[in-house]
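Below is one structure; the comments refer to it alone.
A single protein chain has been omitted from the complex, and every remaining protein chain is retained in its original position.
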Amino acid sequence: MERKKLDIGLYGFTGCNGDQLVIIHSEDKLLDFFASANIRSFSLAKSDNEQTPLDIAFIEGSISSQEQVEHVQEIRQRSALLVAIGNCACYGGIQAMELGREGWDRRFQSVYGENFFEVRTPIESKPIDAFVAVDFRLPGCPIDADQFFAVYSSLIRKTKPQMPDYPVCAECRWRENECLLLKGQLCLGPLIAGGCKAVCPSHNLPCVGCFGPVEEANVSSEFALLKEKGFTVEEIRRRLRIHSGSGVLKSLKNLFGEV
Amino acid sequence: MRAVKLKKSHLKGFLTCVGGWGELWGPVKRNGRHVLESIGDIKDIDLTALRTTLPFKKLLFPPKFSMFRYDANGFQDTLSAIPKRVIFGLHACDIKALCILDEFFAKEYKDPYYYERRNRTAIIGHSCIPDDKCFCNATDNETVTEGFDLFLSDLGDFYLVWVGSSLGDDMVRECPKLIDTNVGHEDLKKYIQFQKHRSEQFKRQIDLTGMPDIVELSMDSPVWEEEGEKCLSCGACTIVCPTCPCYNVNDENDLGKPSGERMRQWDSCMFREYSLVAGGHNFREARAERLKLRFTHKLQSFVGKFGKPACTGCGRCIDTCPVGIDIFTMVKKLQGEEVRS
Partner (left out) sequence: MSAAVEIQNPYLPEPYRLIRRYPLTDDVHFFQVRAVDMDRALSLKYSPGQFMMVSIPGIGEAPFSISSTPSRPGLIEFGIRRVGRITDQIFKLKENSVLGVRGPYGTGFPVDKMEGKNLVIVMGGLGAIPLRSLLQYALDNRDRFAHLALIYGARTPGDMLFRKEFLSLMDRDDIQCLLTVDKDDTGKWPGHVGLPTVLFKHLTNLNPKDTNLVVVGPPVMYKFIVAEALKLNIPKHQILMSLERRMKCGIGKCGHCIIGGYIYTCLEGPTFSYWDVTHMKGLI
């Protein structure tokens, strides 16, 4: 059953390009990857990028300038499916960190003063879905290569990819790690979607939440547990902020109301 | 049952000898916890290991494995490359769990993935001294008389070795120089003393009598809701449970090709999608309902089917749940006791 090859594009907006790097660094998959579709655009990997209609656009990075807003809208317009990859594209990333009441305008002012921006019109950084409809999210900082290729394989077969319905803890137990929460560390594992293979806890580093929330995160129980372990609301808040851009806060409604 | 003796100083030689039958696995210490690993150097085995983080089930049905390959020509079994193994260091509770799984995977349709591994696995048990989380005395799993090939009880300077199968007998006969077949009255007395000493070490008091009825009458208890509010749905309790066999199935495609593998991966009744059907209806939307399933299964329905609970008292869930929802606290709560979990 020979299928017509799909037209695919990969784009990077504001971010470190780490997600595209994950793909490029999957040397064992690259030949199959480039053979599996017409890769019309891959901003980090090739220079002869074409701006053609696409079956699937993969977008990395958050949107932080007016020019990017227009570009992502233009990509959306010519793409049947738009997939946000990485924490920045899905949830806003560190540059969209929740910083409380102090507004973006004031922060921008205090960093850049009255400097004139020639090439760009900066705006407050936000995830992709703040500007265009996103069909599918593949989170992570960076994304997990195996998960990317599994999702990609499903999408090019035109079927909905299956994502873990369990938190990082499940993968952490599969790897036989000692539970860092039980060791009294501020680990966000129970709130965060699996898919990363519990890579941080496997190196004794507590989860900082780069894969974003798992669908039914039990926020109040995790908070009660962390407080019982002696962490203050401010400490929990600071940890959650790292990767909890506005996108996460939206899905963990009343996050700080509960503490 | 046939019993022989093995001097402690001969253990290394004996394990080297049985290692010839298959790849030797045993408990080793890694970052402060015990893990079952393939043993390169017998010195690495930690004889003081109590409960390994994951139970032996990871060797009989791994967390994730390929069931078969598919391609344009159909489906092809991938059952052939299963190695022979000797697992050393399972305790009585583990072996009881093994018996439960043996029965479960044989029921109605024999599961080839389990049995191809099981039939290539030899079990050498090792005695233990319970810690403050063990309660195998309450689940009737203090001693085992089946489910192993050999079982070693630590009686000071030697092991009393029960021979539980013809394979175990072959293993013993293969190293005649290391084995003392002369088991006398004094040895058995020592064994009985050891068992008595062991049974005095249990620190948890729990009585499972009547649990099936208590569970049946507790269907509307507020306990489920209270615990459901705490549960993180992380699945840790089911992952570490030696008798939890549930799994999910997913196809993994070779990139851009019509071929791939059908993968089987541990699932958990604590996960959101466990009872979700196509079309979106979830038969256990609430966490409380999922907890009810887990504990009804372990403490009630399983007893009705197999005459014993599906809990061996190994203490792994007590050791693992970050919010203290484990068999022990659930039993106490259902029995109406105030317990802090």
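Points to keep in mind about this one:
So that you can tell them apart, the chains are marked A and B in the order they are listed, and the count of residues begins at 1 in each.
One rule holds in what follows: contacts are C-beta pairs under 8 Å (C-beta built on N, C-alpha and C of every residue); 3 or more make two chains touch, one makes a residue touch a chain.
Please read all numbers here as calculations on a predicted model, not as lab measurements.
Touching the chain that is not shown, out of B:Met67, B:Leu152, B:Leu208 or B:Ile325: B:Met67 (per the contact rule at the top).
Looking at B:Ser80, B:Ser166 or B:Thr209, the residue that reaches the missing chain in the full complex is B:Ser80.
When the omitted chain is restored, the residue from A:Lys5, A:His71, A:Arg157 or A:Lys229 that touches it is A:Arg157.
Residue-level contact of chain A with the missing chain is found at 153, 157, 159-160, 162.
Interface with the hidden chain, as seen from chain B, comprises residues 67-68, 70-71, 74-75, 77, 79-82, 104-105, 107-113, 115-116, 119, 219, 245-251, 253, 258, 260, 262, 267, 269, 274-279, 281, 283, 289, 293, 296-297, 300-302, 304-305.
Assume only the chains that are shown with their structure count from here on.
Distance between chain centres (mean CA atoms), chain A to chain B: 37 Å. Against chain B, the residues of chain A that register as touching in their complex are 1, 29, 32-33, 35-37, 149-150, 152-154, 156-157, 162, 165-167, 169-170, 173-174, 176-179, 181-182, 189-190, 204, 215-216, 218, 220-222, 224-225. For chain B in complex with chain A, the residues that touch the partner chain are 30-33, 35, 53-54, 63-64, 72, 229-236, 239-240, 250, 252-258, 260, 266, 268, 271-273, 287, 320, 322-323.
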